[in-house]
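As you look at this complex, bear in mind that one protein chain is not there, while each of the others sits in place.
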Amino acid sequence: MRVPSGDPHFACDRRSASREVRALISFENVSFSYVAGAQQQPAVHGVSLEIVPGERVAVLGSNGSGKSTLVRLINGLLLPTTGSVRVDDMCTADQAALGPIRERVSLVFQNPDNQIVATAVEDDVAFGPENLGLPRAQIRVRVAEALKAVGLSGLERREPHLLSGGQKQRLAIAGALAMDPRYLVLDEPTSMLDPLGRLEVLAVLAEVAASGRAVLQVTHDLSEAMQAARALVMHQGAVVFDGAPSALLGRVGELGPWGLELPPLLQFAEELRRAGVAVPHDAATPAQIAGAL
Amino acid sequence: MSVPVPFGQFVPGDSALHRLDARVKIVATFALTIALFSVGGWPGLLVVAGAVAAAIGLSRVSWRLAVRGLRPVLWLLLFTLVVHTFSWRDPDALVQWGPVSISIPGLSSGAFLALRIVILMLGASLVTLTSSPVALTDALSSLMRPLSVVRFPVEDVAMMFSIALRFIPTTAEEAERIVVAQTARGAVFDRGGPAARARAWIPVLIPLFVRLFRRADDLAVAMESRCYTGKERSRLRELVMRPEDWMVLAGTVTLSFAVAILL
Partner (left out) sequence: MTLSLRDVSYTYARGTTYSVPALEHVSMEVSRGELVLVLGATGSGKSTLLRIAAGLLSADEGRATIDGSPLDPASARGAVGLVFQDPETQLFADTVLGDVAFGPRNMGATRDEALIAAREALLAVELDPERFGARSPFSLSGGEARRVAVAGVLALGPAYLLADEPTAGLDGPGRRAMRLLLLAARERSGVVVVSHSAEEFLGDADRVVVLGSGRTLVTVPAGDLIAAPELFASAGLRAPDVLEAQRIAVGEVASGYTFSLDPHEAARSLAFRGGVMP
């Protein structure tokens, strides 16, 4: 189905009334172009997909593949040029729905330094709930729970610039969790962290996913994607793969053209396979891979 | 790499002064400043000096740190002292070199004015040394609240102030890194006349500003995603004046007016 007009409202009105409200994020034939001078540069085109609560999804792709644009389309930071994005049947093009949408979809960005607004840890976590106008007692509970979930309890009064990279990013995640979102969306949350910080963040994300929230994580690291149940690969603005990450490893030949690289560990597994060892495609840890021998 | 505490940065502690409501600290400093500039002579000045010294003692902030706050005004102090101490062809001179002379009244007025600046700076830096940035922003927005009657955007200004405080250390670190990087590319910052020196900073300032603007962009997007509209916000922190806060406030304000009027 193609939406003939660039007017997002038109796309919003076409359906909805007849349907019952369902909890999911849905992209319907979404395209988005950045306007650079007179010309339009398509960043995302023809994307249709659904993400249901509780799902853990990794979005893979090289720089410029459109994955960051995809993230910004989810909560209405960007509005589709054609097609529509809905969160629990609320359309992002509907100005009045943006507040409720952003309450349900929390975003975490790549650079932790550029998303921490307050001068103390607990105040930053409280920023979102304060914006919702929640009563003080409830903010306190949410801040305490969010800090506990990311393992930063005890650092409430710390100044953010004194935190390590991993701690800063966990603080950003705590700020997102304090909104009590149904969907947590992260744009390359680990790419600026050292290996230890990366592990901290991945461990927190695993727990968040286990708690029943949907986690959608953009990454260009295949080994991180292996932790997800579902992988999407973006290439030149389109979704070129949607399936289990292990199935991706069965298509090693296509990874290069998509701008993806096998990390050394998975490359080693691939070498073993080539040598005739039956290493399962979902083996992602050293023990699992070596265990196949 | 952690960098040593620069001037005025918050030094966490649990002294009576740290626990004092930051609004009281700001108002008290303001009152003492008025007193400082209304006193007619040494007795009044010494009373205010005694009050500030007592506050520094109470804060348990080391004197060394407190005195560091004077560094930026060192030249101003020297200048004040020199200008007032030396006079021209004074008949009652204590010491005389040719036409230049030092007299007792000159010496006294130089010392008086210099000490006034010292007390003012010590008092002001004591506020920032003993109040966390959060407490300061909350205090300022609370003190500014009456201005919202004349449609002054108190919340927005408080938010701007908080963000500025939040990004000062980050930006300082970034500036240092860019200076080092450009130095490694052969840039020289301390040679030539004023114009050449100013030009030498372009390769530092441009990247710094580009980064600041990008940061501001990112931050705006992040704040929007976290439902910031600037309206109908609630607050995590509640500012409550305890009896001791009221007592300190009443005490310093009374003292200031007494000093200003009587001494």
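Miscellaneous remarks
Chains here go by letter, A and B, matching the order in which they are written, and residues are numbered from 1 within each.
In the analysis below, contacts are C-beta pairs under 8 Å (C-beta built on N, C-alpha and C of every residue); 3 or more make two chains touch, one makes a residue touch a chain.
In this text the structure is predicted, and so the values were computed from the model without any measurement.
Checked against the full complex, the candidates B:147, B:196 or B:210 give a single residue touching the omitted chain, namely B:210. Of the options B:155, B:174 or B:218, the residue whose C-beta touches the omitted chain is B:174. Of the candidate positions A:50, A:207, A:242 or A:271, contact with the hidden chain is made by A:271.
Hidden from this view is one chain, which touches chain B at 1-5, 62, 64, 174, 177-178, 180-188, 202-204, 206-207, 210-211. Contacts to the hidden chain, counted on chain A, fall at residues 62-64, 164-165, 191-192, 194-197, 199, 220, 223, 259-261, 263-265, 267-269, 271-272, 275-278, 285-287, 289-293.
Simple rule for what comes next: only the chains that are shown with their structure count from here on.
Chain A and chain B have Cα centroids separated by 43 Å. Taken in their complex, chain A has these residues touching chain B: 72, 75, 77, 99, 102-103, 106-107, 109, 111, 113-120, 122-123, 126-136, 139-140, 143, 157, 159-162, 175-176, 179. Those residues of chain B that touch chain A in the shared complex are 2, 10, 12, 132-134, 137, 159, 162-163, 165-166, 169-170, 173, 214-215, 218-219, 221-229, 232-238.
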